[in-house]
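The structure appears right after this line, and notes come after that.
Excluded from the complex is one protein chain; the other protein chains are retained at their positions.
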Amino acid sequence: MKDMAMTEAGLSPLLRVEGLAKRYGARIGCTEVSFDLWPGEVMGIVGESGSGKTTLLNCLAGQLAPDAGRVLFDTRGRGMVDTLTMSESERRMLGRTDWAFVHQHAQDGLRMNVSAGGNVGERLMAVGAQHYGDIRDKAIDWLDRVEIAEDRVDDRPSAFSGGMRQRLQIARNLVTGPRLVFMDEPTGGLDVSVQARLLDLLRGLVREMGLSAIIVTHDLAVVRLLADRLMVMKSGHVVETGLTDQVLDDPQHAYTQLLVSSVLQV
Amino acid sequence: MNAYNFAYLDEQTKRMIRRALLKGMAIPGYQVPFASREMPMPYGWGTGGVQVSAAVMTPEDCFKVIDQGADDTTNAVSIRRFFQATAGVAVTEKTAEATVIQTRHRIPERDLVEGQILVYQVPIPEPLRFLEPSEVETRKMHALEEYGLMHVKLYEDIARHGDISTSYAYPVKVEGRYVMDPSPIPKFDNPKLSMAAIQLFGAGREQRIYALPPYTEVVSLDFEDYPFQAGRADHDCDLCGADNSYLDEVITDDAGGRMFVCSDTDFCSERREAGHVGALGVEAVA
């Protein structure tokens, strides 16, 4: 809570993206992407399949090397640093501490042959925790926060439902108190009722921890509930940005208007 | 005899292996890739150790082979005979006399001294393999010193069994840098890994060589609240009475009869020759 108040008062963005571009041969993955993400902000990236949103997310998260541009992150030690020119060890360290990545498919972000407790504890051990009792207590605390019962701590994720796996993945990612979370279709592939529960959980965690997040999704209902700001992508280009409700209720670009008007009303 | 080059391998191959060994000695615990050769024995029978032994052997060496501590098992006998035939070196069962000792799954009980070389046969050299199947990823983890995963393995042990149940191939950290698999030696032997002799590790199928120079710092991984413990059966050797050696349990009949004996046969017989007698032992014939 204290951290949150401090970062909100901060005058510099947490993430600054400048002229990011990625090509696959002659085809554009994404191009000319620039934006600032401020502490505590949640930004949604929407667009249809192949619009470049996942390419962009992977470039931002250091999982894919862009062809041009800069991704500056406000590091704890050195202020704004271009993560693309960081050493690999520094970038991977960031990935275990201040950054987190929630995959669409939980099995991509979990170790399926390791217990729930071990999955959550891995990031703690990766940053040097060497007291079994402490690690286990913290893992159980986090399982509780994502609504997984304590008696499941020694079960493997293969014995979990899809929604539980996704919540476990979130616990595993947030246990080291990251400041920026990348999410790729975090509710994709889940039942609608499970989605709602997950959205509620994510919203609460984002608020309580003062997290900043970048969420890629094609689901406009998800961004309306989770994201403060929206970026609309088409064919690798950002065609519109703005406040989430403004973009959805008063879309300016032809593509956004099409996207919004194509949503089925329930 | 003259049909073979000394110690079977050609000199070019030995040079290649020696280069890998030198690199391994220079970076203790680091796995050096090498072009493992086909040997006249199947993988899993010590092809990695045999190649390392062949590369370090000189005509003046005295060679000893142990398998689980014993000099007289099929594996040990056939490797010993192999070098008798291809190198014509002297062989021995006495740890103290040997200059090169090839081993599978044990470190001799007797402290090794400077000038001796201990060669390990290694089945799986990668300690991270258990949880991370990708070789590309594990190499990166070694390079960047990302060893959290190793503790995940120990965590799983405690969560599952209440204690660190890994009892062999227990992972160690070498000189505060590389995490290394000490080959499937019992964890009882782990404290002996810091020793006066040179230790060389050869994995034939996996084509990796690594090494520990004399007096290298080798620390077994653990948790603060679950410290490493080098366990052994709570028993004395029934033949020689030793209370500080690693023991094998031997079933003696169909009625549940059993005895505990030193796994290091040379150590046990030396003690018996010196007059020590265990609970089920008989006085050595003087």
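For reference, chains read A and B in written order, and residue numbers begin at 1 within each chain.
We adopt the following convention: a contact is a pair of C-beta atoms (placed from the backbone, for glycine too) under 8 Å apart; a residue touches a chain by one contact, two chains touch by 3 or more.
Keep this in mind: contacts and distances are computed from a predicted model.
Only one of "Dehydrocarnitine CoA transferase subunit A", "Phosphonate C-P lyase system protein PhnL", "NADH-quinone oxidoreductase subunit L" or "1,2-phenylacetyl-CoA epoxidase subunit B" fits the UniProt record of the hidden chain, and that name is "Phosphonate C-P lyase system protein PhnL".
By the touch rule given at the top, the unshown chain touches A in the complete complex.
Across the entire complex, the residue among A:41, A:74, A:98 or A:122 in touch with the chain not shown is A:41. Touch with the chain that is not drawn comes from one residue among A:105, A:131, A:156 or A:253, which is A:253. In the full complex, subunit A touches the omitted chain through residues 1, 4-5, 38, 41, 193, 196-197, 199-200, 203, 207, 224-225, 228-229, 241-243, 245-246, 249-250, 252-254, 257-258, 261.
We take it that only the chains that are shown with their structure count from here on.
Computed centre separation for the pair subunit A/subunit B is 46 angstrom, with centres defined by C-alpha atoms. Put simply, subunit A touches subunit B in their complex at residues 88-89, 92, 96, 111, 113-115, 117-118, 121-127, 129-133, 135-136, 153-154.
Taken together, the subunit B residues at the contact with subunit A in this complex read 131, 140, 144-146, 148-149, 151-152, 155-156, 158-160, 222-226.
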